[in-house]
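Mind looking over this structure? Questions follow.
Every protein chain of the complex appears in place save one, which is left out.
Chain IDs A and B follow the sequence of writing; residue 1 opens each chain.
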Amino acid sequence: MEQVAFFFGAIGALGGAIAVIALRNPFYSVLALVIHLFSLAGLFLLLHSEFVAAAQVVVYAGAVMVLYVFVVAYVGGAHEPVWEPIPGQRVLAPLLAAALFAELSIAVLGSSLKGLGDEGPTIPLGFGQPADIGELLLEKFLIAFEAASMLLLLSAVAAVVLAGKKQGPPAADAEV
Amino acid sequence: MTGTTYGWLVLLFPLLGSFVIALGWRVLPERAAGWIGTAAIGLSFLCGLGALEDLLDKPAEAQHLTDSLWTYAEGGGLDIQLGILVDPLSVFMVLVVTGVSTLIHLYSVAYMASDRGYRRFFSLLNFFVFSMLLLVLAGNFVLLIVGWAFVGFTSYALISFWYRRRTATAAGMKAFVINVAGDVGLVLATILIFREIGSFEFDDVFERAPDAFTTNEWTVVAICLLLLVGAFAKSAQAPLHTWLPDAMEGPTPVSALIHAATMVTAGVYLIARTHPLFEVAPTAADVAAIVGLVTLLIAGSIALVVTDLKRIIAYSTMSQIGYMVMGVGIGAYGAGLFHLMTHAFFKALLFMAAGSVIAAMANRQDIDRMGGFRRAMPFTGAALIIGSLALSGFPGTSGWFSKDEILSFAGERGGAYWVFAVLGYLGALITAIYSFRLVFRVLWGEPVEEARELERGHIAHAEAANPATGEPEDTGVGFPGPEHHIAEHTAPMRIAMGVLAALAVVGGLVQIPGVTDVIGTFLEPTFEDSKFAGVHPSTGDEWIGLVIGGLLSITGIAIAHLLYVRRLGTSARLAARLRPVHTFLANKWFFDELLDLLFVRPALAVGSFANRTFERYVVDGLVAATVGVVRGAGGAVRAAQSGFVRAYALLLIGGFAGLGLYFLVVSS
Partner (left out) sequence: MATEWYVVLSSLLFAVGAGGVLIRRSPLVILLCLELMLNAGNLALVAFSRMLGDADGQIFAVIVMVVAACEVVVGLGLIVAIYRRRLPLDIDELRGLRG
């Protein structure tokens, strides 16, 4: 039963990922990513990380992806030109990606990590529950928690600055 | 105060004078420069007398004081001291140099009065005296070379004193280059000496020389020949003499001091000082004597035909130094140095008188345009006559005694050395002829326009022009001043010339054979280790020599009188009849052309090759190639900065993949 769920999730995630990079219209890519995120959330559930799964759906698929949708709607989906200005990119990119995958897999599978081959130890009851996560966040990882909130503040300020009205004469031909 | 303290003071005063004049140009009035300079040398002379007194107090063996201020370099077998040597020879040279220098400074106070480079002149002149004193007081070869080099530099600076005159700067460079060629010889000799003996100090070298070398061993002959190269360059002996006539481009006091009395005698001093080495290498000593003799005759022959006043005197200097070099070459050290002293007196006097005449001629120096200054310039004329008498060795003058002392010594050594004596007397005859050619041309005959103007009371004026080429000049900085000063009008010049005239006349009385032997006895302690210390012509032989010399001198004067007063035009007819000879002599035996062919053209060819080919293709090529390589590498690296983010990402991921591959391989 668990294997079936895993494979569903895996296919969903993989399919979504490939769709993101293959679809021409950015809007469709965003939607594909949403599917990918949902699949990942399912995989997280399988791994007994309920809180992370919930956060993934609510924050990631919910907030972040909606933001993406807004921007895509505003910006519009431009069609990418066919000609490739960088020589060899079209060839090397898939090659390197494949090489990356191969290496990572070999590295992980060939490592002598104990416990890779099995399902893992018996976990306590509260593992992955919000209570457990909350305890950890506020005790062991308090500084990370606070830093993360600082980061969020910074990015909020950045967003305001970036999107704010430009001061001074507009440079229409200015390069970014 | 000890002798060496006096020695240091002798060095200090001119150096101080030079710096004070040079650095105080804003503070001191212009006239002060001349008086400070003269006073500095005067004080040096007094300290020289102090050193003399201290020496004479001591017994003969102890008349050899050394002192060192500090150590230049020590270690690795080297021990170079800043040390002086005070012994009879150096004190003798100090007194001659400072004495004559004081008088020349005094003369210059008046002579250079309207020159805008007045302060520069005195600063350089003081520095020159300092360098010369350093040279003669040095206690080791290194300091000698230092003094030698400084003297060469100041000579250059003073020859090209009127630096906007093209001929002056060319002459200065010529003098300097030839001097440097001599310096090379001197330095190489010093290196060889150090290699063979292991020390630079005069005491060590001269003590160990007889033991370190066998007679005429090639090393010591090489050392001495190299020393001779230095001596000949400095003393203007053939073939390194071509700079001296050109050096007359400098102001007359410079010619008087440097190119008559002091610098050109440095070579003679060198040979006298290093006589232990020369006595171990008699071949080199003979070479010195032969070169001296040859120069004597060559210079004398040229002086018979040149027409520039100062150049006649310059060739006469060359000739007389030939006598001195010949003297110290054959071992007559005392005689050679005695002639050095008397020559300083009468040659400086002659130059001073010549300066006066040139001023009267509005800076023109061609004797063919001069004549009849007897009535217009009585004092200068008298000085000129006295100087020429001494130069010709007229009986009673100082030159008579000194010249014949050398020639009698040559006769005393016997054998092949009779050649020196005979040819030396021939040279004396020629000397008398050309020196009185000068006198009769300038003073006798119909007074020229300048003389007549002077008789009326004012000095002739002409447009300022280069005496050698005739091209017009202005009298601003770098050129002679606008005023001309003659002895009759200015007191300092008269005083200086008067003192020298007196010395030229009575200076010989210190060495009357059989009666007085002041200089010989004084210099004995320095030369007692010489092989020739015992060689002494008998009084009778010396008086015979003196008589012969006197007769030759009178004969020469008579011949000159015949040619230039009684039968005017004879010399022109002779020149026409013997045209090739005349051309040969007038072109200075074509030495300049020979040296040009042998050295100057090849050097210029090498230089132009270096510039056009080597510099352009090899050096610039290398640099350009390096630049090209760097630029190419930069361009290649710059290609990676394409601006394409995806390319950067590609490199990033590619690099990561490569790294991962490497680690996978390594860890497997």
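One rule holds in what follows: contacts are C-beta pairs under 8 Å (C-beta built on N, C-alpha and C of every residue); 3 or more make two chains touch, one makes a residue touch a chain.
None of these values were measured; they are calculated from a predicted model.
Shown chains touched by the hidden one, complex as a whole: A, B. Residue positions on chain A in contact with the hidden chain: 2-3, 6, 10, 13-14, 17-18, 20-21, 26, 29-30, 33, 36-37, 40, 43-44, 46-49, 51-52, 55-56, 59-60, 63-64, 67-68, 71-72, 74-75, 78, 80-81, 85-86, 89-90, 92-94, 96-98, 100-101, 104-105, 108-109, 115-124, 127-128, 132-133, 136-137, 140-141, 144, 148, 151-152, 154-156, 158-159, 162-163, 170-172, 174-176, in rising order.
Counting the whole complex, the residues of chain B in touch with the unshown chain are 638, 640-646, 649-650, 653.
As a convention for this text, only the chains that are shown with their structure count from here on.
The distance from the centre of chain A to the centre of chain B, each centre being the mean of the chain's C-alpha atoms, comes to 95 Å. Only residues 85-86, 89, 92-93, 96-97, 99-100, 103-104, 106-107, 110 of chain A touch chain B when the two sit together in their complex.
Of all the residues in chain B, the ones that touch chain A in their complex are 642, 644, 646-647, 650, 653-654, 656-657, 660-661, 663-664, 668.
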